[in-house]
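Okay, handing you the structure first.
One protein chain is absent from this view; the other protein chains keep their places.
So, chain A:
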Amino acid sequence: MSWLHIFILLPLVFAIIVPFLYKKIPKVHTGWFVLFVPLSIFVYLLTFLPMIAGGETAMYILPWIPGFNIDISFYVDGLGLVFGLIISGIGTLVVLYSIYYLSKGREALHNFYVYLMMFMTAMLGVVFSDNLIVLYLFWELTSISSFLLIAYWYARRQSRYGAQKAMLITIFGGFAMLAAVIMLGIMGDTFSIRELIAQGGQLVQHPLFMPAMILILIGAFTKSAQFPFHIWLPDAMEAPTPISAYLHSATMVKAGIYLVARFTPFFGGTMEWFWIVTGIGLLTLFWGSLLAVKQRDLKALLAFSTVSQLGLIMSLLGMGSAALYYGEGELAHLHSMAVLAAVFHLVNHATFKGSLFMVVGIVDHETGTRDLRKLGGLMSIMPISFTIALIGSLSMAGLPPFNGFLSKELFFTGTLNAADLDIFRMETYGFLIPVIAWVASVFTFIYSIILVFKTFFGNYQPERLEKEAHEAPWGMLVPPAILALLVVVIFFVPNVLGEYVLEPMMASILPTLAGQFDFHIEAWHGFVPELFMTIALVVIGIILYLTLRKWIGLYNNVPRALTITNAYNSGLKGMESISRKITDAHMTGFSRAYLRYIFLIFVLIVGAHLFLLDGFSLETANVANINMFEIILSLALVGSAAMVVITRSRLTAVISVGVLGYIVALFFVVLRAPDLALTQLAIETVTVALFLVCFYHLPSLRKKEDGDGVNGLNLVIASLVGMTVTAVSLSANGHRLFPAISDYYLDAYELAGAANMVNAILADFRALDTLLEIFVLCIAGLGVYALVKVRLARREKNEDQ
């Protein structure tokens, strides 16, 4: 148990205390108590920064299930630490923000902070875990706590829908990831990511390499809302805004990014990894930016913009993985710039998107709506919010003097480098990458402008707002202001960040180049293609924004049926109706149908076994001679059995069953089993008597209207079962592998003092069976008694009424 373990598990432990604080100290907003948890984690994690910047890492192991190689081992390196800082840092701001956002009187605050604390531990666990099983454990905990948080206002239908959707999709990805984890465990014989990466080179040829890669990517893509799994994120916007800001922009959706980055040293350098990650990333970037433009709800707009930006980071990670193909040298350094852009934009995105969400929350909180059509002219009423929103949006659009500009320039550099690649068949399709990236950036610019201009410019329409707009309290403004400040600060001193944060992160993602990164982020680096791309996108973006009214209608032409959400909904409905149909088709409620299945499957399994494995054999060596009366008895047996089946009268059937039983008793006589014969005679008589007892109450056998009343299918099944059993018995008789153990019981008199061997077996050698048979009879008797009594009692009661 190290300090790191304690700090990571601190929120989980604190979650237990939260409800008590809520109940016992109702005067103070519970959030104030919670605030110190992420703050202390943040401060604690800051102490690692100098060590990490020096190129060192640390590992803390706490054994959990050593027999299965499962330890709660936490590993601190650049990637994990920066994520940890983002989680705890933005966590602190979000808790502060939520204190002012959530009302003390009306909201169930204890639920909120318990879920939030659960989520924080889970997220910290994800980014620090070195053991894959533990990583998966925390991964699922993030899904569950996210589910709880989305459905925080569970009385709303949309909240529940969004929570269910997010749950289904992320858990689906989680399961895929679990499968990948197991595959990786099989491949490397270890669950430690570190050890896996160490032997990464040898495992490329392993047959499980590709399946594990694809499953890991499914896990990462579902969590990070990549195409086509992005549909859960816009619906997760039903959560309270602090949650949207925290989970659905800064932390949880980056868990997939983290996973991809974490596994880049293992899977990276292969063509499939490069193409899947880059391709899906670009597609998501493009699709998300395209859809964000048409949103009318501020949070939905931000959700799609998050999707798009996550795609950007993902595609950069994909492009950067090309560096691993080269291993070392100039080209590796060239492509490592994409990784730099990825980690840089990851940090930047966490800052500006968090602040934007918080501003949107403020707007929602102070005006009562998030609808762009109702908002406008808030600039003079909410000047601070406007400033923060402007900084965030322009950073998102990629303009100077904000940090988004730097990472966007690096992004263009990355795409241009990737387009020049001459591996992975890039020479054919490579030129597409910068084109798609540029078009997506134009749309990014447009929606960023829409976000600010439609909200804060134009006419103030107080009659359409639910409340009179006014500036938010300082407590709500401070957290986004801090983030906005970071946005500007990072632009001016990017290299401090680069030295302490970005370099260690790159060292984690590209371990072969660790310690050799030589970059200098500059706002101005001459007249290079990236600059012209930015200028062009601003010009085109402004033109498109000004003509927005003319082409926004194009979105309405897209048929609803083609949307992915529609596919998801109808897919769910379809699955339900198909499974209902399947169930209805075979669960008929008639036992004859079930008996058919049982018999058919019996015949299929046993018969096919006999047939396919050549199991049938007829051994005649140990067959006894056949007597005359055995033949006669068999004939009589067959005759009476046939009678049972053929007859139309139930009484005849009962009598035939009696005859059948008596003949069986005769068989016992002939085969020298006096005890069996005695019992059989007595039981048969009782059984027939019982049949007759209930006979009076039974309807007569219904005559079939059509034909001879033979059901062909049943006939076939019955014959097949009969033949199968016969074949099995004959084969079994021929396959006696061991001598019988009955010789031992022949000494029954000496062993048990019993002259009757059958009785000695029943009451002495195997008396336990007899005891239980007695129980069976006892239970049957009691059961019959209970059935009759209960029935009689009910009937009498009915008669009384």
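Points to keep in mind about this one:
Quick note on the criterion: contacts are C-beta pairs under 8 Å (C-beta built on N, C-alpha and C of every residue); 3 or more make two chains touch, one makes a residue touch a chain; residues count from 1.
The criterion applied here is as follows: contacts and distances are computed from a predicted model.
Its UniProt record calls the unshown chain "Na(+)/H(+) antiporter subunit F1", which is the correct pick from "Cytochrome D ubiquinol oxidase subunit II", "NADPH-dependent glutamate synthase", "Pyruvate dehydrogenase E1 component subunit beta" or "Na(+)/H(+) antiporter subunit F1". In the complete assembly, the contact with the undisplayed chain comes from A:Y662, out of A:F33, A:F453, A:F599 or A:Y662.
Of A:I6, A:L678, A:M723 or A:V790, it is A:L678 that touches the chain left out of the display.
When the missing chain is restored to the complex, the residue among A:V539, A:V645 or A:A689 that touches it is A:A689. The chain not shown here touches chain A at positions 628-629, 632-633, 635-636, 639-640, 643, 647, 651-652, 655-656, 658-659, 662, 665-666, 669-670, 672, 674, 677-678, 681-682, 685, 688-689, 692-693, 695-696.
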